[in-house]
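The complex appears here without one of its protein chains, the remainder shown in place.
All chains are identified by letter, namely A and B, in their written order; residue positions are counted from 1 within each chain.
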Amino acid sequence: MTELTKSDAGAGTAQTAAVPAEAEPAIKRITQWGEIRHRFMANRLAVVGLIIVGLLLFAAAFAPLLAPYDPLHQDLANTLASPGGEHLLGTDALGRDQLSRIIYGARIAVIIGLASIFLACLIGVVIGALAGYFGKAIDSVLMRVADVFFAFPLLIGAIVIIIVMGRGVAPVVISLAVFSWPTVSRLLRSSILSVREADYVLAARALGAGTTRIIVRHIIPNSIAAVMAYAAFSVGSAIVAEAALSFLGVGVSPEVAEWGNMLSAGRDFLGVKDYLWVYPSIAIVLTVLGFVFVGDGLRDALDPKLR
Amino acid sequence: MTTSHVTADVPAQRGTDGETPVLEVRDLHVEFKTREGIVKAVNGVNYSVKAGETLAVLGESGSGKSVTAQAIMGILDSPPGRVAKGEILFKGQDILQLPEAERRKLRGPKMAMIFQDALSALNPVFSVGNQLGEMFRVHQGMSKKDAKAKAIELMDRVKIPAARSRVGDYPHQFSGGMRQRIMIAMALALEPDLIIADEPTTALDVTVQAQVMDLLAELQAEYHMGLILITHDLGVVADVADKIAVMYAGRIVEQAPVHELYKRPAHPYTRGLLDSIPRLDQKGQELYAIKGLPPNLLKPPTGCAFSPRCPKAQDICRTELPPLVPVSEQDGTELVGRVSACHFWKEQIHG
Partner (left out) sequence: MGRYVIRRLGQMIVVLFGATVVLFCTLFILPGDPVGSLGGDKARDPAVVAELRERYGLNDPLPVQYGNFVKNLAQGDLGEDFTQRRPVTEILQPKLVNTAKLAIAAIIIDIVIGVLAGLIAALFRYSFWDVLITLLTTFAVGFPSFVIGMVLQKFFVVDLGLFPLISDGTLNSMILPAFTLAILDAALVARLMRGTMLEVLRADYVKTAVAKGLPRRTVLLKHVMRNSIIPVVTYLGISFGTLLGGALITEAIFNWDGIGLALVQAVQQQNNPIIIGVVTFGVAVFVLLNLIVDLLYAVLDPRIRLA
């Protein structure tokens, strides 16, 4: 906004910003996605986030190969062993190997985080697209429905569903998705509405582009960008919510190797055996940061104006 | 229209006239520190304005005209910007030497500025009455009530209809022309000696431009203020200005009394600007445009900065920076108030 109306105040800075672009016309011919990738990779935090997420996915995929022990095996002769020695991160009250449980915990985190946000995006994109495309009555009805689900605080809403469905991975995924989709649909809807009125879409329409073409070529790519950045960010939040549910005793089954369960059990030894909750905490914090950094990086790369 | 006689303001000729100008800029240099290097936005500008006089500063975006104005007002973004060299004399006193607290007290009561886009230059969350009254509250310690009365008076002054009922409205509730009137009212509030108007009509509809310009000229005459009118529009200045300084790449390339400049430009850049004004008698012909782009101030061209775009450039233009010299008639009589920074000013003006 100010960019357009600014006089030559601070001419020096404005000038220099424009000059390099003009000086190197050859490099300007990169595709939009290439440019996005370039901007993303130039963001140090985003790359760190990507590495963390990569490691997490790796640990989740190859947990059986990476984990030194069976995460459920109870070495009753060796309970509450301190970190070091045979058990690198020690053992819990039932003699289960902490490191193995953290590695297997990555599996639960990844599965629930990705599945719940994927489901949320699926519902959200469909409803948001319908609302944004049709407008009018359909829009108001769908948006009121979104409002209803949006009004439930995530954890509280999730608990209600789990009360009915019981504990387990599937109920957690569903309960998180059910209360996360409204954000996606709102995002997509407003993005469609704003893109629909954008000058370049009006220009495309003026040039005779059909509705389908406008949706496919202009509206979808621009709207999906916003959803993607949100999704990356939200996987981290979903993993926190999932761990929180376990921490409260309403997540996955208590014996499952899962970070929230580990924290909950470790809490009984606060100040006595702190490694029991500190290591799973580190795993959660790193994971969340990883997804947040990737999400921030994606958002900035997709829309540099938002910075 | 004020018609005061004009002095050339090359430093050497200063003082030939008894009257001290309201403002005199001497050899002003302004730089911006950027990641790519130092941008020399203003490189040795000289000009002066007397009470009641209007100086138009003409130039493209990036010519340094606004930066000069901001340096005078003391509102440069610094960092990155800074005055590297020069003097700014306000009624004979170099204000660059003043401590910031003293300079602040000049802004408003002594000198004021009108910005290009009143919508973004007015604070969106305060009523116009509040923003106008602020001048009186801060500088004169006036009560809220009195300041509001003053604000209404000012709005009347700049011919805003129903001022009393609109004093509590917010900037976005006014039309563009009305908003610019409010900007003018704010600048005039404390009856300063100098007003700098930075493209005051550029953001307005053509029909409103003339009204706002007339109002500004009228009030200037009434208060006998010095006015620096910054613009890139030659059409705007013809009726209002007394003299014109043409800027290019941070330098003044030509200065002249307004009508002489139109009649006989002494610099190819001025010629180009004049030729690119659409004229009714040349309907059907292709409009002239100056070729090329404004120079990159990080790496200004050697010699005359205009040489890469100049249709008459010779070898000397690319190697030697032309000084700003007085311009004379063919018989050698000096043309009062005229200077040009072209190696071939003679050919340009007489040829």
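The working rule: contacts are C-beta pairs under 8 Å (C-beta built on N, C-alpha and C of every residue); 3 or more make two chains touch, one makes a residue touch a chain.
Bear in mind the structure is a predicted one, so any value in this text is a computation, not a measurement.
One chain is not displayed; in the complete assembly it touches the shown chains A, B. Residue-wise, the contact with the chain that is not shown comes from B:Glu134, picked out of B:Glu134, B:Asp242 or B:Glu260. Remark: the omitted chain is touched by one listed residue; of A:Ile192, A:Val250, A:Ala265 or A:Val294 this is A:Val250.
For chain A, the residues touching the absent chain in the complete assembly are 2, 5-6, 9, 45, 144-145, 147-149, 151-153, 155-157, 159-161, 163-166, 236, 240, 243-244, 247-250, 260, 263, 267, 270-271, 274, 277, 281, 284-286, 288-289, 292. Touching the omitted chain from chain B are residues 73, 75, 104-109, 112-113, 115, 117, 120-126, 134-135, 138-139, 170, 172, 186.
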